[in-house]
Each structure stands twice: as C-alpha cells, then as structure tokens.
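The structure follows.
Removed from the display is one protein chain of the complex; every other protein chain stays in position.
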Amino acid sequence: MKNPCTATLLIKCQDRAGIVQAVSEFLYRYGANIVTLDQYSTEPEGGQYFMRVEFAVDDLPNVFDNLEESFSHTVAKTYQMQWQLFDNAKRKKVGILVSKYDHALLDILWRWQQGQMNCDIACVVSNHDDLRQAVENFGVPFHHVPVTKANKAEAEAQIHALMADCDLLVLARYMQILSPEFVSRWEMKVINIHHSFLPAFVGADPYRQAYDKGVKLIGATAHYVTAELDQGPIIEQDVHRVTHRQNVVELRAIGQDIERSVLTRAVRWHIENRVIVTGNKTVVFN
Amino acid sequence: MKNPCTATLLIKCQDRAGIVQAVSEFLYRYGANIVTLDQYSTEPEGGQYFMRVEFAVDDLPNVFDNLEESFSHTVAKTYQMQWQLFDNAKRKKVGILVSKYDHALLDILWRWQQGQMNCDIACVVSNHDDLRQAVENFGVPFHHVPVTKANKAEAEAQIHALMADCDLLVLARYMQILSPEFVSRWEMKVINIHHSFLPAFVGADPYRQAYDKGVKLIGATAHYVTAELDQGPIIEQDVHRVTHRQNVVELRAIGQDIERSVLTRAVRWHIENRVIVTGNKTVVFN
Amino acid sequence: MKNPCTATLLIKCQDRAGIVQAVSEFLYRYGANIVTLDQYSTEPEGGQYFMRVEFAVDDLPNVFDNLEESFSHTVAKTYQMQWQLFDNAKRKKVGILVSKYDHALLDILWRWQQGQMNCDIACVVSNHDDLRQAVENFGVPFHHVPVTKANKAEAEAQIHALMADCDLLVLARYMQILSPEFVSRWEMKVINIHHSFLPAFVGADPYRQAYDKGVKLIGATAHYVTAELDQGPIIEQDVHRVTHRQNVVELRAIGQDIERSVLTRAVRWHIENRVIVTGNKTVVFN
Partner (left out) sequence: MKNPCTATLLIKCQDRAGIVQAVSEFLYRYGANIVTLDQYSTEPEGGQYFMRVEFAVDDLPNVFDNLEESFSHTVAKTYQMQWQLFDNAKRKKVGILVSKYDHALLDILWRWQQGQMNCDIACVVSNHDDLRQAVENFGVPFHHVPVTKANKAEAEAQIHALMADCDLLVLARYMQILSPEFVSRWEMKVINIHHSFLPAFVGADPYRQAYDKGVKLIGATAHYVTAELDQGPIIEQDVHRVTHRQNVVELRAIGQDIERSVLTRAVRWHIENRVIVTGNKTVVFN
C-alpha cells in the first residue's frame, strides 16, 4: 500500500504562523507532492504544534540525505523543531516478545504475511518454547530465552543482542517485567498490550479484577513501555461489552480479541510513523 | 409496552435442581402465563442463583396478595429465597435530583413523556433554580433546595420529605455528595451517573483526569449509591472514542451524550425490575 | 468554540504537486495562521483533490473580500479549482422542517441552545401544529404549513418564502416528499434523515422492512436530498444492534436515538463546512 518513493516527516514545535507554508514551500522546492498532511495544535496560537507530512519525490533515494540535511539547517532551525524524517522504502525492523498466549502474536504475523504491516519481522523471542512451530510456519526465526529470577539480567542482555538492529519491540503478551535498564535503552520503542482499559486495573490478572468489580465493559490498552509499570503513553484502547454471565475464563477469551486488534493497530500506527509522543500522552495521526 | 396485568418476580437463592420447576408449577396453578423468564447461576451447581420471571394473570389485582402470601409459605420457604414480587400496573415513583446540567434530566423527562419510561416522575429537586422552567414544561413539580455546608443536614431532610413516597431517586448530575445517613435510608434506591468509566477516574473532574491521562475512550457509569463515593454496584457503562484533538470542554460535551444514555438505560432497567444486587455487583436481566 | 476571526476554505480540483504550497503561501502573505488543514486525493497523483483549510487572520472582516478576490485570480485560477470561502463569524441560517416526531428536532434545538451548533435557527416549519409549543419554548419561530395533494405547490412556495434567507434546510423527519422543483432550488442545501441504513430499505416504513427481513442491526442515514428519493449523497450513518425480541414499535424507538445523533452530526459537519460533495458521494473532513 506504500509508494516506495515516499517519505514521512514528523514535527513537534511551538505553534507559530507560517509553519505549513515553510514546510510545504521547502518540499515544493524538491518537487515533492504532499500525499497526506496532518497537523494539530494544543491551542489555537502559542500551543504545542505537531505535524505529519507524507510526500512523494521522484528519485527519493538519491535526494533523501540532501533533503534531510537541508531541512535541518533551514525550516527546522527557524522553528526550533524536534523532527524525524523517514524513508518509507526502508521498512522498520520489528522484534516480538511473547510468552505462551499466541492470539496477539498470530494476528500480527498473519497481517504481516498479508502485506498489511509495512515492516520486517526480525524474530520472535519467548521465555517458553511452546510457540516455536507456529512462528516458524511463517518463516520467522524463533528464539527461546528462558527467564528466571537468577538469570534475568543475562536473559535481557541476550534479548537485547538478538533484537539489536530492531526499530521496535512488541510485547505481545510477554509475561516478564522488563528492567528499567532495558527499558531505558529502548525508550519509546517498546509497545506493550495491557489486558485492561487503563488506568483501570493496573497490575496482575486484570480480568479477575474486572470480574470482581462487575464492570459492564472490558478493554485492552496498547502503550509505550516506561520504567513505571502500565503507566506509559497510551497509543490505542478498545473495549467490548460483557455481562454478569461471563466468568473470568470467558472474559479472558473475549479480552484476547480486543487485545489482538488493539495491539495490531498500535503497532501499525507506529511503523507508519503516525505516533508522536508528547509528555505522557500520544498524538496519533490516523 | 407493559401489559397491565403482569407481575414480575425477582429471586435470589442457592442454586439447586428444581427451582424453575417449582416456580413455574406454582405460577401455573394460578393460571399464569410466563411472559419472560431469565435465570443465571454463578456456577453450574451450588452457586448463587438468580431468576426473573414476568408473568400474566387474569384478574391480577384480586389475586396478587394471595399469590404473594402463598409463594412466601411454599416455594420461597423451600428454597430459602430472597425475593420480591412487583405488580407491574403499579408504576414506580421516581424523584430526580439535579444541579445545573440538564442533559441527563431532559433525556429522562422526554422519554418519560414519550411513554418509554414505565414510571411516574414525582418531582425534581435541585440545589439551583436554573432548570425550573425546563422541568415545569413537562408538567413535573420542581423544588429548589439550596445546599450549603451549614444547612446540609436540613437540606437533606427537606429532600427526604419531598421524596418520601418515591421508590427510586435518580442523581442526574447532582453535584452534592449525599451523607451516609441519607444514603443508608435509601439503600440500593439511589442511582447516580458518574462521568467516567469507573473504576478509572474516581472523584472530581474526571474529564480533566481523562484528558491528562490521554485515554482514547471516555465513558460514563451508572451505579447505585453507597456510603463509599463512586464505589457502589455498577448497573451500566458505556464509552465513546476520542482522540488527542478533543480538549476538556469537548470531552465534556461528548461525555454528556454518554451520560444521558447510560443513566436512562440504568433507570429503565431498575424500574422494570431487571436489576438484582449481589454483593457489590449487579445481575441485569435485559 | 469557533474563533470569530477564522475563515474556512474548501477546495476541489485535479491533484497536482504544489497545491498545499500554493495555498499556504497565499495565506501566509495575508498573515494567516492555519488552524486546521485536511486534504484528500482519490489517487496518489492525478486523482481528484480535496482540501479544507481553516485559518485565523487578524482583522478578518476588513481583509476578507480582498483575500477572496485575490485568491480567485491567483491560486484558484492556476489550479482550476472549484472553491468556497466562508467567514466563520457569519453563522449559517438553518431552517428546520418537521412533521410530528420531535426527537430529531429537539436534539438539534437543545444542542443549538447549548452552543454546540454554530448556526442560527431561522425557524421551524411543520405540516402539523403539534410541535409549536416545544419549538417556541426555545424562542424559535414556528410556522404551520399544512400540505395536501391539492395545495402542495402552494405550500412549497410558502415554505420557500419562509426559508428564503436560509443557508440550509434540515428535514428532521418531515413526512412529505419535496417536489423536484423545490429540490432543484436548494441543491445540496437540504439534509434529510432517512430511518434506515441506506441503501437497505429505501422507501416507506423501513423499520417494518427491517423487522420483516430479520436484520441484526438497524440504522439511520443523513443525506443530501436530490430529485431521486433516498438516493442523495450520504453524509453520515450509524447503526444499533437489535435482536429477534424487538418488535416494530421498539425498533422505531431505538431507531429514533440513532436518527437524532446521525442527523445532528451531519448538520453540524455541514454548518462547519466540513462536507464536500463529489458526484453522488461526500468527502467529510471531521
């Protein structure tokens, strides 16, 4: 679905008049055709400003570095922008961490196989060996890295090495808490699926918590992982209606459907460069 | 929509074989036709059992007392039931408490006027005088009962007196916290609409909390009022999708649409005797 | 919610490189700050191109005519645009046509009263007198224009006269079919709410049709009115889940909730200049 000759520019800066003009004029001088342009300002004037521009340029590979360099010295400097430029022909490398539940993992792999996920799946790492066959059926490398209290640092080092060239880690129901050290090396590059509608039901066994509370909707939340458990910037959430009739086992089954679709959407938006983090929140241009 | 000659029986007891048989045989002896029957057991056998039966009997008004008395000595006794029997021709009396927001109030009054709410609206009480005209347009009495820190007990006494013959109080965005004394006199007879998806965002200004947290869905929760703020049994909840673009004012406007539909459904289920409270949860037969 | 000094520009043309640049540079020369910018192209290059820009300019009232004139001779000419420019301080005048059902009417009037609809409600016209009081309670003029087979042309002339200075007519469940002559005078300026999920259930009594068909969702559709009944460009649709249990009367009640929210959204998008018609479809920038 991606044109191989497009690039995406993400911008964050103070809102001022003239930003669209400056960016579009800059791109126009490179002969770019703007494919999509989204912008958002927290306040009409003087707020935080966010922009996402996807543009097509002939012969992009030869132009890219020059364009990036030039933008840095001109528009980005003038408006004191934080910004990133992505060549959409360079697919992001994604590593997946999983334990025993396969629902979220399989949904991502299947969509990836269908061409719905514009990324490469580098490998899948699990602290159990159960899902090896399912992963290898997709032609994706599988690594079993057991984690115990004793070997945790070592295991994380091993994961880090296996994932070293990844742009994104996806925790597709990975039942180990990553250490602050690990997380800090992958800042805003780890997406987790939490099986509740956060901030409700932080912590262990949220479906049990939801059952005990008697809520009428259960949900799931995809968020970037930060040092504070279940507190990172939320990318996507969804819910499903339940009644008193569902027991905890049935809530889990319903929840899995929510989890897989929420995680898939969040990962897709990240790899399509649609997410900008601001403070502990996200701006999602989708 | 209600047949005037129907009654509704609500039952809670330990699950045992033969309950449906016993109840339906009992009713059959009175010539009753079962209109709807719902049942739920927390576990296949030996769990908590809940039942709702709506049945039609010719000449119900003359039969009702005898049927109730008889049920008490026979089936209810055998199965050690907690139970309630309602003559559906006797419409529940509902009192509404409101402050300045009119959205939930007007939705209930409009549906009531349309014949969608099978109850009588006894009166509306507010701590402000703003909504008098809107309420009186529906032909419903309006009472202004100002509440201050100083006069709170007195004001509650006044409300209690005005609502004395009501079967249900509805807090349609009533911005005063009812005292534990008041609440205990109206146990499981006060329904509140909280403007968040509980248990997320307990307390004040939940739309501000939701905005600050960056959630992707906002919600509302209708629950019975207990002494513990925002912690009573949940009757109904719903949510609506939002994005980073909505500010707090817009979240409030979107939230009002959720609040009014959630509260209306909860009130309707209560007056149609569809809600059974068990512990801090509800069984809703809808 | 609208800044009084903003204007909205709607554009339709052939897609070519440089449009964003040309428009934003043009606006920049007027000192405009772009508040929101949306664009859409049916194909990456060479398709139909659509744009909506909302921008703020100091002293807009004094600049507006000059800006409009200038745009016409420059950018609009270069790109052969079909375009419209709206001063957002000039609220659109809306006339409402209704018969006996009040649900959609009241929802619009209530939101208008709350300040959620950035328009003036010029008047309400009905072929019945039933809703006079309800309308006048909002301080809005009500006109009773009976329609019979015999007087239809005359009645439409009367409606036309009453609505003459309106920018938009809203059929909030108006149970008369407007003549092709009337419709042609109000091209893409009449919004109707049809009580089904079009194109399913065109014509009379769609809830009966839905019941007979046994669909599991019922819906409503807001569309511009064209000479062909129920076939105009769709602006908004929504649905609600139903089961075999709902009879036609209950479907109607559920449907009314969908109708009012769908119509309100469509009207709001129109008056906020978010809708561009293209062929028999709409582009909605919301």
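Letters A, B and C name the chains as they come in the text, with residue numbers starting at 1 for each one.
Rule of thumb we're sticking to: a contact is a pair of C-beta atoms (placed from the backbone, for glycine too) under 8 Å apart; a residue touches a chain by one contact, two chains touch by 3 or more.
Because the structure is predicted, anything quoted here is derived from the model rather than measured.
One chain is not depicted; across the entire complex it touches A, B, C. Touching the chain that is not shown, out of C:E236, C:D257 or C:E272: C:E236 (per the contact rule at the top). If you put the hidden chain back, the residue from A:Q84, A:N137 or A:N151 that touches it is A:N137.
Take subunit C: the residues that touch the chain left off the picture are 40, 197-201, 213-217, 219, 233-239, 243-245, 280-284.
In the full complex, subunit A touches the omitted chain through residues 1, 103, 106, 110, 114, 116, 137, 249-250, 253, 257, 261. Subunit B meets the missing chain through residues 3, 15-21, 24-25, 27-28, 31-39, 41, 44-45, 56.
Following the convention adopted for this analysis, only the chains that are shown with their structure count from here on.
One simple way to say how far apart two chains are is to compare their mean CA positions; for subunit A and subunit C this gives 37 Å.
Distance between subunit A and subunit B, defined via averaged C-alpha coordinates, is recorded as 41 Å.
For subunit C, residues touching at least two other chains: there are none.
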